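What you see is the complex with one protein chain gone and the rest in place.
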Amino acid sequence: MTQQKILSLNRLSKQFGTVVANDAVDLDLHKGEVLALLGENGAGKTTLMNMLFGHYLPDSGSIDVAGEDGVMQPLALGHPQAALRAGIGMVHQHFTLAENLSALDNILLGSEKLKSLRRDRARLRARVEGIMARSGLTAPLDELVGKLSVGERQRVEILKALFRDARILVLDEPTAVLTPQEADTLFENIGMMTKDGLSVIFISHKLREVLAFSSRIAVLRHGVKVGEMATSDADQKAIARMMVGADTPEASREIIAPGAPVLKMKGVSLKGQSDRDTLTDVSLTVHANEIVGIAGVSGNGQSALAAALSGMRHPDSGTITVEGVDVTRAEPLAMIRAHVGRIPEDRHHDGMVGAMSVAENMVIERLWDDEFQSRGFLKNEAIASHAERLSKAYDVRGPGIEAKAQLLSGGNIQKLILARVFEQNPRLILANQPVRGLDMGAAEEVRRRLLEARDGGAGVMLISEDLDEILGLADRILVIHSGEVHEIMTRDRSQIGLMMAGEPA
Amino acid sequence: MIRIEPRVAPGRLMTLGVPVLSAVIALVLACIPLLFAGANIATAYAEMARGVFGSVFSFTEVLTRATPLIFTGLAATLAFRAKLWNIGAEGQLYLGAMAAVAVGTGLFDLPGVLLMPLIIGFGAAAGAAGMAVPAVLKTRFGADEVVTTLLLNFIILIFVQMMLEGALKDPMSLGWPQSSPILDQGMLPQLIPRTRVHAGLIIALLAAVVAQFMLARSVWGFRLRAVGENAAAARHAGIGVNRSLMSVALISGALAGLAGVSEVAGLKGYLTADLSPGFGYTGIVVAMLAGLSPIGVVVSALFIASVFVGADSMSRAMGVSSYLADLVVSMSLLCVLIGGFFARYRITSTKPVQGAAS
Partner (left out) sequence: MIDILHILISESFWIASLRIATPLIFGVLGALLCEKSGVLNLGIEGIFVAGAMAGWIAVWLGAGLWGGVLVAAGAGAFFGLIHAILTVPLGLSQHVSGLGVTMFATSVSYFIYRTALPDTTSPPRIEPFQALDIPILSDLPFIGPVLFQQTAMTMLALIMVGVVWYVLDRTALGVAIKAVGDNPDSVDAQGLSVYGLRIGTIMAGSALMALGGAFLTMSAFSSFFFGMVNGRGWICIALVIFASWRPGKALLGALLFGAFDAFQVRLQTEVGAFVPGQVFLMAPYILSIFALVIAARRADYPRALLTPWFKGQR
């Protein structure tokens, strides 16, 4: 491998309010190299890359990029346009694709002159096809992006960067939405491209893939670069310690015998707007004292399953019962009163009313309760003391119970939701991606509470795209694929991975 | 390099200061059209001030003018708090007025203690019914209520004209399209002798206080706020979003209907097709200037009413078009919108980092 330097980040710092996202981070990248940027959630990986791509302006520091001639030149900061011109391409975790355009138009967007009256699509298309052939990445160019699968969308994103002559490609958690097998293919393609001279930085918090596919590793913690090494010299335990600062305490999970059935779904089908939110003939049971993990790649019906159990959508056929009570067509309020606790996937969008106070968000599911209202009027003292009590019990930290909930950090918002859910002694808990985006401490707290609820006799349905999380928590694992749910007996990663991809195991 | 960052929490000073400042800026901006019209600026402002504060009578005119604006401002405030875009207060006002003359001009010959509540009740119900239509179209069919309420305003106004030439026409009016007068005992009483201020103002103030209290302290208000701020989360938390929207739609319509009742049964005595010079639309400005606070509506309605009364008297004295008032009102809406932005966000400019050659 050549050791020609192609990019260097020099002492980049960025602060958001009082939070230091990056503190004087140095990072070099060489030609043809695959650099893994490793760190737990909130370590500042994405912020660093957003500064590189010009989405954020650093508070201090500079960036040098090699030009076509190999000479290092300073990069204008805060301008995506400049980054694009310098040959930096970024694939965000949330794709930046227009769904109403074809894949080809998405790739061409921004590279054609806006003033020109005619388009030369045939010539440009040939170029895109050439890139597809060289890189091994394929996508249906004429299909609307809205109709593509997640994997295809990701390939369109990468093609977009390559079409703009990216010499440096940044991938932000590229495998988060892929099956293990799809992820492997992606890394094979990356391998092909780096042989062509492309340099890649990929952001990840998954040790396994980092060790398998990168050539060098840099570790970030709390916005500071805490380590850097060649992958060949890396030691898994040492890196894990570097990421979290100490040995990770494994969530200890006792095996206990499941109790009586709490949730029964029989032949539930729910047709959504697309295949991504459809359920087909789902039958499953969750018992008391049991955590059932639903493993699967996102967009395989998890949202429909969660919506049906939240009361947000109703099945077209089949029945759902909770402790023998039919809740097939229950509205959210009826679900709450049937002792179903719901931890929604998108806590900002579905979990809280950000413009209302912390105290109000804590009682929002219990407005019918005489404890908090009388004859239609709010009992403000009861609401306030309830909020004080829950804030203490669940360690919700923020500017106070009268402050708007949107001022809380992600972890504290999740604690608020946990407090609201667990306080009502639910018999069934639906936890949809409950630790996504949380820092280590908050995530551990969520896991502890879920196990505690299980031990206390509740049934838990845990929906997650993170197989390691499911393996760590679930007593029983189901796999969801294309809206169908299958029970599996194995706890073998690769076998579960195959099933997540729809292969019979 | 300019960046927009949200403020952590807008201060109380900001929330109060922005509307006041916006109103002042809009008044100052009125210089431009005044210059355009060739008027002496100082004299013009003096005339406006005299029109408002010149005498007790002129100030009572402001109160009279503010009365329907408080009602329509409240109608907009409650609906907008739930993110229900009721732009139909103008039409609902006419429905309320029409109901008032339908029951108040002789259909029931009742004593005042019975007739007045009857007129008020019918007017409110008619306004509510007027808003029920777009609310149902929204919740049942997903039809955008902005467009339906706007279009209904035109339909209702034409309907009023039809009624004034038909069923509601005063046979004594010698061909003028106007209704019979409301029976004397049905008229809302005068508050101050020899002025036009009437009991409608008391009802409007009461409505503002009740609305403020219900919004802050009732479960209904809690639900309404939750639906307006985040309908998805409200629904997830077990709040019946459509039910909340329907209830606020009816109350918003009823308040707009009361504006019509108070104009007909408090001021004019009979209905004509030019009863409202756009009170319904101006109510939106009143609500926005009040920062969607019911008590604030009273203050901003007084301000807007002063602008109208002041501009009217200035117009009479100096020959400058009284459309100046509409101009000031629309400018204060735009100013308060922009001001609201600066209350919520901070614009920070950061110096380009050294080495940034672009």
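Here are some notes:
All chains are identified by letter, namely A and B, in their written order; residue positions are counted from 1 within each chain.
By definition in this document, a contact is a pair of C-beta atoms (placed from the backbone, for glycine too) under 8 Å apart; a residue touches a chain by one contact, two chains touch by 3 or more.
Keep in mind it's a predicted model, so treat the numbers as computed, not measured.
Contacts of the undisplayed chain with visible chains (whole complex): A, B.
When the omitted chain is restored, the residue from B:14, B:49, B:110 or B:137 that touches it is B:137. Contact with the undisplayed chain is limited, among B:85, B:279 or B:308, to B:85. Of the listed positions B:31, B:147 or B:192, the one in contact with the omitted chain in the full complex is B:147.
Panel shows subunit B; residues 3-4, 33, 36-37, 85, 87, 137, 141-144, 146-148, 150-155, 158-159, 161-162, 165-166, 281, 284-285, 288, 319-321, 323-324, 326-327, 329-331, 333-334, 337-338, 340-341 of it touch the chain omitted from the view. One chain of the complex is left out; on subunit A, the residues touching it are 55-57, 80-81, 84-85, 90, 92, 94, 96-101, 105-106, 108-119, 160, 164.
The rule we apply is simple: only the chains that are shown with their structure count from here on.
We define each chain's centre as the mean of its Cα atoms; on that basis subunit A and subunit B are separated by 46 Å.
Taken in their complex, subunit A has these residues touching subunit B: 17, 57-58, 60-62, 74-79, 82, 310-312, 331-333, 335-336, 342, 344, 349-356, 360, 364-365, 367, 373, 376-378, 380, 399, 403-404, 407. Residues of subunit B that touch subunit A in their complex: 1, 3, 8-9, 217-220, 222-223, 225-226, 229-230, 232-240, 350, 352-358.
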